[in-house]
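Note that one protein chain of the assembly has been removed; the remaining protein chains are unaltered in position.
Note that the chains take the letters A and B in the order they are written out, and that residue 1 is the start of every chain.
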Amino acid sequence: MIVGEQKPIGEIKQILSPYKRVLVLGCGTCVKTCFAGGEDEVAVLSSALRLVFKKEGREITIEELTVERQCEDEFIREAAPAVSNNAAVLSLACGAGVQAIARRFIDVPVLPGVNTTFIGVLEKQGLFTEECLGCGDCKLAVFGGVCPVTRCSKKLLNGPCGGSRAGKCEVNPETDCAWQFIISRLEVLGQLDNLRKYNPPKDWRASHAGGPRKLVREDHII
Amino acid sequence: MSSEIQSNLEGVLDRGDFAVTAECGPPRGADPEVIRKKGEFLKGYVDAVNVTDNQTAIVRMSSIAASVHLLQMGLEPVMQMVTRDRNRIALQSDILGAYSLGIKNILCLSGDHQSFGSQPDAVNVFDIDSINLIHTVRDMAESGKDMSGYELNRPPRMFIGAAANPFADPFEYRVIRLAKKIDAGARFIQTQCVYNLDRFKEWVRLAREEGLTEKAYILGGVTPLKSEGMANYMAKRVAGMEVPEAIIRRMAGVSKKKAAEEGIQICLETIAALREIKGVHGVHIMAIEWEEKVGALVEAAGLAPRPAAV
Partner (left out) sequence: MEKNFKPQITVFHCINCFSGDLESSIPSRSDGVLKSVKMACSSMVKDVFLLRAFESGSDAVIVMVCPEGQCRYVEGNIRAKKRIEWVKKLLDEIELDGRRLSLHPIDSGDPDAATGIIGRVLSEVSALGPNPAG
């Protein structure tokens, strides 16, 4: 899932200041799971915004709506009437959703209410961890299912570095050293020989470094 | 290998002499006098001087430029190169430039993460890692081609080194990593500074068992302690560093005035011990902001004068 965090309310207030009628548009998929932009978060944010604008004597009406996903037309269409009712849309979707809404409703400013951060998993209640940065050339088989590109702070393919200490990364004592995980996992799998092998420099062309990417499935286009 | 002129450091090691290297951090500014002053302290006492590359991710004069300043005053640099700040295009370009300017030794490193330094807001590169870099420099020398397969006019033929940390985790894996670096092309290894001789000796023994000491020259790192405070700081705040209790007690057990002397004494004992370890071919003295002590240290250790540069 995509993980993000709602922007601080001070920043959202700033972003909304030019507008008198705002639609707070939530998304029921990824951002709902990480408590950034689902229906509940739309309700709380809208309430807090009404309170703060009232306190400042500012007139603003806030409409609340949540659609299943903001990255698919089928659901985006449902927001059309509400969008046309308002002067601006504050989208609580991930960056992809915000942009999808923005280019389908070009006459209305579509503003982000969430800082999108990473592709990750719900590791346990309340804890989301970054797992994949979408390099486009997955080598998890070599590394025992632990990604050194995403989870090693230095993207080392022949790690660890000299800063690995007690299983933690030099960058942050709370960050686990991915290479410690890789070594432990390969030990369990009886594949430590993988580590003896030289891993050549990564071909970054399939990653974002090669430019913004597209996937076209001709077999699904009529 | 072709008959390009060997670096001085390579010559000393090949002849079986116990080598001495030291370190020089370039200034946070464009004033070459700082380097020249440090160089003056080291001249005649070392076979080569490491020049760091934006160490701790703090912006300093570039390693290649500082290395040239040292060359110009008759010292031989070991240019350090990290993969944190530059991609493979820039790294290869700098290797070509460095060699063209007369730099013959290179130490390949990943580099401290930028979050430690003066620009934590910068993006890092890490296009390739240190082992990829070692491989690249070796390939350029042996095949005469760059990473894209292009034949270089005058390929660089540098004496390649790598760093090793016998004190980081996981211990058992450290020798595998060392083997990887040597297989990739590292011919000399400089270690993190040694205070725990037992652990260091164990690491060298494991390296010997793997046949690694036959393939590369290990230079044990040393850093003379200036005070009890410094010993504590290094023990607790520096990643991958180990300072045994016994050493801290020794530093604590003398008056503040005598602390530096005790630190030098411990350092001399370490150097003497290093000379006795089979498979250790030199010492790398990292006298951080204490370069003026290197000369006295080398002399007291019986390692002066250094063999004249060939």
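One rule holds for everything that comes next: a residue touches a chain if its C-beta (ideal position, glycine included) is under 8 Å from a C-beta of that chain, and two chains touch if they have at least 3 such contacts.
Remember, it's a predicted structure, so these values are computed and weren't measured experimentally.
A.B. asks: Of the chains you can see, which ones touch the chain that is left out?
C.D. replies: Looking at the entire complex, the absent chain's contacts are A.
A.B. asks: Check the options A:1, A:15, A:52 or A:87 and report the residue that touches the missing chain.
C.D. replies: Of the listed residues, the one touching the omitted chain is A:52.
A.B. asks: Of the residues A:10, A:81, A:190 or A:211, I need the one that contacts the missing chain.
C.D. replies: Result: among the candidates, A:10 touches the missing chain.
A.B. asks: Give the residue, chosen from A:44, A:80 or A:140, that touches the chain omitted from the document.
C.D. replies: In the full complex, the listed residue that touches the missing chain is A:44.
A.B. asks: Identify the residues of chain A touching the omitted chain, counting contacts across the whole complex.
C.D. replies: 8-10, 40, 43-44, 47-48, 50-52, 54-55
The definition used in the following text is that only the chains that are shown with their structure count from here on.
A.B. asks: Contact residues on chain A for chain B in the complex?
C.D. replies: That would be residues 153-167, 170-172, 180, 183, 195-196, 198-202, 204 of chain A.
A.B. asks: Note which residues of chain B are touching chain A in the complex, please.
C.D. replies: Those in contact with chain A are residues 84, 88, 110-113, 115-116, 124, 126-132, 135-136, 147, 163-165, 168-170, 173, 176-177, 179-180, 183-184, 192, 239-240.
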